[in-house]
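What follows is a structure written as structure tokens; I'll ask about it next.
With one protein chain held back, the other chains of the complex are shown just where they sit.
Letters are used for the chains, namely A, B and C, taken in the order the chains are written, and counting of residues starts over at 1 for each.
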Amino acid sequence: MTSEGLQISKEESGIIVSPTKTITLRIFRYNPKINNESKFDEFKIPYQRWTTVLDAILEVKKHLDHSIAVRYSCRQASCGSCGMKINGRPALACFTKISELNSDVITIEPMNNFPIIRDLAVGFERMFSTHKKIKPYIINEESEINPGTKEFLQTPEDVEKYIQFSSCIKCGLCNSACPTMATDSSFVGPQALAQAYRYVADNRDKGKDDRLKIIDDSHGIFRCHFAGSCSQVCPKGVDPAMGIQLLRGYLLGFRD
Amino acid sequence: MAKVDENKEGIKGMVNPTRYGIERFAYLLMRLTGLGLLAYFVAHIYETSNILRGKVGWQEFLAITQTPEGHIILAIVIGMSVFHTVNGIRVMLGHGGIGVGKPARPDYPYAPQSQNARHKIAIYSSIVLAALAMMYGLAVMFGE
Amino acid sequence: MRESVIMKIHYGTALASVALVAVHILFRLTQGFAESLQYESVIANYEFLPYAGMLEIILILLSIHGFNGLRVILLELKQGPTFEKSVSYGCIAAMALIILYGSRTIFMTSMGMV
Partner (left out) sequence: MVDSIEYDLLIVGSGLAGLRAAIAAAKKSSKIKIAVISKVQVMRSHSVSAEGGTAAVLFEDEGDTIESHIYDTIKGSDFLADQDVAERLCREIPHEIYQLEHWGMPWSRREDGRLGQRNFGGYSYPRATYASDKVGFFEMQTLYDTCQKFDNIEFLNEWFATSIIHDGQRFLGITAIELSSGTFYTIKAKALIIAAGGAGRIYSFATYALSSTPDGIDMAYRAGMALKDMEFVQFHPTGILPSGILITEGARGEGGYLLNNTGERFMKKYAAGKMELAPRDIVSRAMMTEINEGRGFDNETGVKCMKLDLRHLGDSLIKEKLGAIREISIKFSGIDPAQEPLDVRPVAHYMMGGIHTNIDGATELEGVWASGEAACNSVHGANRLGANSTSECIVWGRITGELAVDYILNKQHMTPFPYYLVEAEEKRIYDGIFRGNGDVNPYEVRQELTDTLNDKAYVYRNESDMVAGLKKVRELKSKTWKHVDDHAKEYNTNFTNVMELDSMFRVAEVVLLGAIHRKESRGSHARTDYPKRDDTNFLHHTLAYYDPKEPIMKKHPVTITNYKPVERKY
């Protein structure tokens, strides 16, 4: 049994039992505080069927270059840390397998539309503050309960109306794919807009008018042109594009 | 143009339609046709103002525009306006939340409902209609 | 103005002009494209007042729609209070100019002032 444990830990360590193929990673390197030159470093590493891009980056970090700056945590696509641009498209590193990329060289860059802290790590301050700005919580005088209060009844159908938008892991991939975000530094962005809809669609919430007012300005919801790129990169099936259009339906008087 | 320290993708990223499917391509075409039409519209207002120069002036101006190049430009305008109009109606309905799908628990692998087949068909049809209209326009203009 | 109001106008002008532009183009086609552009027929069209009125409406609708569209694109390209103010006022000014300029043509022609 003991040797078992060891075997499995070797698996985890990435000491490859049967190295099948190798891949070249081109990793973007840049530290804006130190110099103004960015560059790509290339690393060759072995990989297997299940190796993810995050595994590969961490493998490089362990053995080839300790100094790569990269954000990660859950390694199972639930924390939203590891968004980056992989072969030109924003994706979660831990949710992209090397074997499904079909290329011999993988180019890894930081997500666009977020300031670079260093290498692959980007700053999220603005996204967190736009998220806060749309009041992402239940607005209802009765939301703080007293002893003895039971649940607010909600049927499975009521839950269906918002559950999808509630799966957002705040990874920012949508904001990085959206064409408006590419040039507009003041746009609220698909992440926050989808969350505004998430709360509006919840029948426990009474904050619809508040939120509609907040997003109805010159860099608000109308800067979305239904390009849909946000939904195409979203790793959790949130479909922000849908949420945004449904939300705008209220403002245009198509829904109430 | 965008601030460098935000690592914005910039105009290059905005107009690059290759990575995100037909919807992103339609977004770009909508913009380009909108701008194109606006340019034509302004030109057209100027063009028609030549009527004030009397018959001679008008005919002088007609001579400049009624050329093969002029006809091709006009055909493109026809195509642009058909695409912009048809796609505009699709986009407008979408913006109102119509036909963008119904919220539901998504199942892996996630296929976003808002990017549904109806929209794809509408986009392809607006492109095809625009092409047909252009051909018709060319036929009318060169057919004489 | 609230952005939603502006954009309702944007969509409204678009929808309204769909029908009118169609009529405008049909006029060209039913009269035969080349003939319709002859000086006399153009003048005749202008002097037919309902048609001239329609042209005026199209002119207004599309100027609003088109320059608002331009404003939207410009707002998204670059930000900053001065830039955004100048875009808004610039577009309104351009819109007004083109409407005035176009109206002059329509008015003068339809009144037989050519």
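Before moving on, here are some points about what is shown:
FYI, a residue touches a chain if its C-beta (ideal position, glycine included) is under 8 Å from a C-beta of that chain, and two chains touch if they have at least 3 such contacts.
The shown structure was predicted, so the numbers you read here are calculated from the model rather than taken from an experiment.
The chain not shown here makes contact, within the complete complex, with A, B.
Considering the whole complex, the residue from A:43, A:95, A:114 or A:250 that touches the absent chain is A:95.
The omitted chain makes contact with subunit B at the following residues, 105, 107-109. Residues 1-2, 4-13, 17, 31, 33-34, 49-50, 61-63, 66-81, 95, 97, 117-119, 121, 123-124, 128, 131-132, 135-138, 140, 142-145, 147, 149-156, 158-159, 162-163, 166-170, 199, 202, 204-205 are the ones on subunit A that touch the missing chain.
Throughout what follows, only the chains that are shown with their structure count from here on.
Note: centroid distance subunit A to subunit B, computed from Cα atoms, is 32 Å.
Centroids built from CA atoms put subunit C at 17 Å from subunit B. With centres set at the average Cα position, the gap from subunit A to subunit C is 43 Å. For subunit C, residues touching at least two other chains, in rising order: 11, 77-78.
Residues of subunit B in contact with at least two other chains: 1-2, 11, 31, 95. Chain contact summary for the complex, subunit B toward subunit A: residues 1-3, 5-11, 13-15, 19-21, 23-24, 27-28, 30-31, 91, 94-98, 100-101, 103-108, 110, 112-115.
Partner subunit A is touched in their complex by these residues of subunit C: 2-4, 6-8, 11, 72, 75-79, 84. The part of subunit B that touches subunit C in the complex is made up of residues 1-2, 11, 31, 34-35, 37-38, 41-42, 45-46, 48-49, 51-52, 54-55, 58-59, 62, 66, 81, 85, 88-89, 92, 95, 140-141, 144.
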